[in-house]
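Dumping the structure here so I can ask a few things about it.
Missing here: one protein chain of the complex. Every other protein chain is in place.
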Amino acid sequence: MTLTQEAPPVAPARAVPQKARRRDGLATTIMVAPATILYVVMLIIPVGLAFYLSLTDWDGFSANPAFVGAANYVSLFDDPDLRRAALVTLLVAAAGTAGLNLFGLGFALLVNGASKANTFFRIVLFYPHVLSALVVGFLWSAILGTTGAVNNLVTTWGGEVIPFLSDPTWATVTMIAVLVWAGFGVNVVLYLAGLQAVPHSLIEAARIDGATRWQVFRNVTLPALGPSVTVNIVLSLVTLLKTYDLVVSLTAGGPAGQTQTVAYLILWNSIHDSRLGFGSAQSVILMLVTAALAFVVTRLRRRGELAVHQ
Amino acid sequence: MRSPHPFLAPTAIGCLLLLTGCGGGGFAGDTQAQQGEGGQVTVRMLVNITPNLTQAYWDGLVKPFEQANPGIDVKVEAPTGKGVADTLPQQLAAGNAPDVVETLTADETLSKQMLDLTDQPWVKDTPLAKEASLGGRIYTVGVGVQAQSLVFYNKSAFDKAGIDKPPTTFEEFDAAMGKLKASGVLPLQTGGEFLTGLQLLQFSNPSRAQLHPAWQQDIKAGKIKAGESMLPLLERYRTWIDKGYVDKNALGMKYADAETAFLSGKSGMYVMGSWFTAAEAKAQKDFEVGVFPAPVDKGQQYPGPQGATMAAPYMVLKSTPNKDAALKLVQWLVTDPEAVKSQLKQDGNYRTGVDREFTPLEKQVQQILDTAPSGTPQGEGYGDATLPKGFNAAWNTEVQGLYVGKSPKEVAEGVDRWLAGRS
Partner (left out) sequence: MTRKTFLWATVAFMLIPLYVLTVNAFKGQQDILSNPFGLSGLTLEPLGRALTNPQFNVVKGYAVTLLFVVAVNVLSVGLAAPAAYVIARSSKRRFRVLMLFFLAGTFIPGQVLVIPVVYVLKTLGLMGTIRGFVLFETTLTLPFSIFLYAGYIATVPAVLDQAAAVDGAGRLRTFWQIVFPLMRPAVATMVILNTFSVWNDFVNPQIILGPGSGLYTVTTGVYAAVSQFSTDYTVVFPTLMLAIAPLLVFFVFMQRHIISGLTAGATKG
């Protein structure tokens, strides 16, 4: 600030505003620069680096990575592991998003309104979000594993072991179910917030006109919730596309690698197999797919909202 | 009238940055601290942590060394990733590699980061040093030998099923499993995680080594295909699943689950390496455990070559700033009689010429090792007989496919496809 004060005044008549403007210019820089610099150094440069590394065959530590051009991207397409992981990831994202939002919206409608009981319900629905996905996974694998709590009970009663985590289909379903269990409380809270914005008078009016509960929901509540739905879907999608922690703790990618997600494979390739170049190529693809999906969903939803409003 | 507020926020952030900086217990500062304090050096050793080898065990193991060498402080570090194999590359990438690493053996990639130990006089007499050498250079030294291809069995279950002598061929093995099954016990204990593939590799060594003595080298040279050469065994495994000789839900069990299940009498046999004897010695159970070398094909020599791996292999990182201290530590770990004995006992390993107190089961394992014709590298292998990094994990994933409906042929092709993609 002292620097600006010492600056020689130019045209005396306009000295004050110019000084103020320059002072403001400096202030603006002070306000924007730190965040921008940090963002560039810690996020943009790494993204660029990931792209550069994806064009090499680097193992992560030896001296001279060789430039291999698009070779990593070419081998991505005939890598059966990645193909499977991509399918699993898309399935988890699609089914998970559907589950999170159906349960989220459904329960939001059920626990809407101020009462002691509703507060309690909200706490219970939300609490798994407080736990890390890692803890959630360990907990459920102790409950659902072949020798876990549930199967112990089942076999004591003379039943057959339920292959929650040992059959690929079961394991995938189990994983999606646990993701929904752990996450839909957040969607409940976000939808509840959206419901506050629905004009009460509209609902009353519709009721008086003799509309059924479903008709009110379909024609009044849902359209008014439009923006909430978009936010919820995009958030769920972006979160689920990077599912990693839960894979580590719940299934460790098994059985037979059938529950490996793309994020899991990226870290496995980059670290365990020392194929950093290949892993980076997967990273770049995941980044592009995530951005594209989020963009498409936002666009579709916006069009949907417009259609509803017209 | 100026309020101090506008400056409060940036100042607070500045203070915080300083604070986190000063309070930071990162290793960036540690490296400098090592040379300080009047000649005291710290040797960082990354070790494997298992139910046998706990952090407390490692700390206790190096204590006598620290007492004998007051100038050296040994810092035992546990892996943060899945294991040492995941953690070391991370550390190399981050530029904070330890001085000594335990558990891994040198391959072509790793050896470039490791100190060449060939000219150290004490290296020659350590077990398997020559076998694990790479192009004639020794990078890895170990404490003993792990026998891999052992089948542990529940003697009570064998008696009950009417099996009077352990099987020696695959046919006899299958017949024994049939009897166990008929007597109402799960014949063979398998599991998920890395266990599925490991057990099949262990089981295959004695027969495979007679058919393809230089399996890893032949695969690398393109003379044979890994999956194809294992196809008969994969087909056999498939029949075990179909007949219920192994639990079809085994993949939902972790390594330790499987061990516990066998030790609590839930299954008749368990294929595992010699370190299982340490767990067996600690377990309370109401039956006796026996052991026999893994069976072979009809007409092959029995017992066949044992799958042998180096027990507690150590390497010194080339980048170490404390080369002398690190070398001294490793030399002590693999040659000091007490240190060797302690490590052998703790993890159920063996070394010719080193006698320690044996449990009856351990005595049997020592006998098996003494009578086995030779050792053979297993799976990914070591030294010159090394397959691309990650082979064991890929093999494991593919073998698990047998449980989820893949045909043995598909599994074999999957293994070969993986290898083709890495060469």
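Note that the chains are named A and B in the order they appear, and that numbering of residues resets to 1 at the start of each chain.
Rule of thumb we're sticking to: a contact is a pair of C-beta atoms (placed from the backbone, for glycine too) under 8 Å apart; a residue touches a chain by one contact, two chains touch by 3 or more.
Because the structure is predicted, anything quoted here is derived from the model rather than measured.
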Touching the absent chain in the whole complex: find that residue among A:A71, A:L134 or A:I203.
A:L134
Only one of A:V92, A:I176 or A:L190 touches the unshown chain, namely A:L190
Touching residues on chain B - with respect to the absent chain
3, 5-6, 8-10, 12-13, 16-17, 20-21, 23-30, 44, 46, 49-51, 54-56, 59, 77-82, 87, 90-91, 93-96, 98, 254-257, 259-260
Interface with the undisplayed chain - residues on chain A
1, 23-24, 27-28, 30-32, 34-36, 38-39, 41-43, 45-47, 49-50, 53, 107, 110-111, 117, 119-135, 138-143, 147-150, 152-153, 156, 181, 186, 189-190, 192-194, 196-197, 231, 238, 241-242, 244-245, 248-249, 263, 266-267, 270-271, 276, 279-280, 283-284, 286-287, 290-291, 294
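Keep this in mind: only the chains that are shown with their structure count from here on.
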In whole angstrom, what separates the CA-based centres of chain A and chain B?
37
Using the touch definition up top, name the residues of chain B that touch chain A in the complex.
10, 81-82, 85-86, 89-90, 92-93, 109, 112-113, 192-193, 247-254, 257, 260-261, 389-390, 393, 397-398, 400-401, 403-404, 406, 414, 417, 421
Under the touch definition given earlier, write down the residues of chain A that touch chain B in their complex.
30, 59-62, 75, 79-81, 145-147, 161, 163-168, 252, 254-258, 271-274, 276
